[in-house]
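Structure first, commentary second.
Of the protein chains in this complex, one is absent; all others appear in place.
By letter and in written order, the chains are A, B and C; residue numbering begins at 1 in each of them.
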């Protein structure tokens, strides 16, 4: 068995995109990144401010509507097809729907070997990192930090509160199966599994 | 028949991405954008400076290698799957390989209703727009302006030399078939077809 | 006399920043860009959503408050000091206050040789370019296109409705006095003055 898709789930400012770039650097084969933020950017601008699309409230809340969900479902099929065509894909998502979000991915990725990764970060630290980024609404990190993990099942979890992105990436990479892991000269770092 | 994929082909700084955003604004349904530039961003940073990936030479030349082509092929399958799952997709690409690039898309998009669009711009004007953007190598627009169209077959062509992105988008939108066009109250603008 | 500061004034999406980059490319000496958008980015994030700072309304309106004006005034002094220290500076601003905005610049730039440039663009075209950019509120270009020029006095005016950024830059460059113009081998293009 060879890992074909890595799905990272975590709240805003938990450090997912930094881990994705580090995974791309430490995994021996080239993997494609597929981020929910990039999907939002690929949608019509008008969807970013309507009920049917995605709305970012001033209190950090995020609400998605019917059109967003329809395009998101098609995007998941696209990610699955890229993996079936032979590209390793690293998904970077926020499971606002918790286990239902995971179930939708599970159906789209049917038949593929998936590594499910939880990216945790203490609420106060994630919120502070949102301030340091400067482009996230206050409250967004806090509102997502816990809820996105509730009821979700992982193969491996990392916590960025006290660990660097690169160290988290090495922990995750040690769980990636297949030709990839065979070509890595040695296990990169110890991991909690 | 309903148009499911719109493929825009044109050289650097010919105005494709502006047309994509205008198409997303004028088409009644929400369409997803899939740009070759976004694919490059989704690849590992290391691929952006190696023989196997994609290299941007100082003279504006662009060279792609085996790993790039492998990931690009998987991406095309992903775009096709998104369209088959019901999302309209607007592709924004540069056919460095001319008719071979088109043929690869044609195979990936098999069974889908595709609108092929050529986006032209006079070489000197495209080169000047590259200067105005400030992030493109001198010579890139010039080296691509003609060659990407050679031998490629289109359903509609637009020329941004003297036309605005929004006007070009309206010309293209008038060729989009299906429920979409039926809901548009009136033909937006005259077009050359 | 040698031109020390070039001040471009025009509405949103009139094409100022593209002209700035082209001016930097065609002027023989290196000039610094000083854009009002960069000033907004340099302010605390909290100022971008408060009465005292700057607010971008959904209808495209822009409202500035006391703290914004205080920092903007200091920024103008900074621009003047850079020019007095020997760096040519190209300012890219939106005179929301019309002649009062110009008068504030005039006071800050006292003693410096300034080239005042109006950047015009027909309202409908500017509004369409805002759509093509995708990150400007509908209505912003329209609400600014005329009002920012009312009562303002220029040394040279360009209109981007039918002219490229690079051509506009050459027209402006032909008005730049001093060692710079002496080293240019020939007048770049004809201009309306």
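In the analysis below, contacts are C-beta pairs under 8 Å (C-beta built on N, C-alpha and C of every residue); 3 or more make two chains touch, one makes a residue touch a chain.
Not measured: the values here are computed from a predicted model.
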{"item": "Contact set of the excluded chain (shown chains only)", "value": "A, B, C"}
{"item": "From C:86, C:111 or C:179, residue that would touch the chain that is not displayed", "value": "C:86"}
{"item": "Sites on chain A contacted by the missing partner chain, in the whole complex", "value": "18-19, 21-22, 24-25, 125, 128-129, 131-134, 162, 164-167"}
{"item": "Residues in chain C touching the chain absent from view", "value": "21, 24-25, 30-34, 38-39, 41-47, 53, 67, 70-71, 73-75, 77-87"}
{"item": "Interface residues of chain B (partner: the chain not displayed)", "value": "45, 49, 58, 134-135"}
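Please note the rule applied: only the chains that are shown with their structure count from here on.
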{"item": "Approximate Å spacing (C-alpha centroids) for the pair chain B, chain C", "value": "32"}
{"item": "Centre-of-Cα separation between chain C and chain A, whole angstrom", "value": "41"}
{"item": "Inter-centroid spacing, chain B versus chain A (mean Cα positions, whole Å)", "value": "28"}
{"item": "Overlap residues in chain C, where contacts from two or more other chains coincide", "value": "134"}
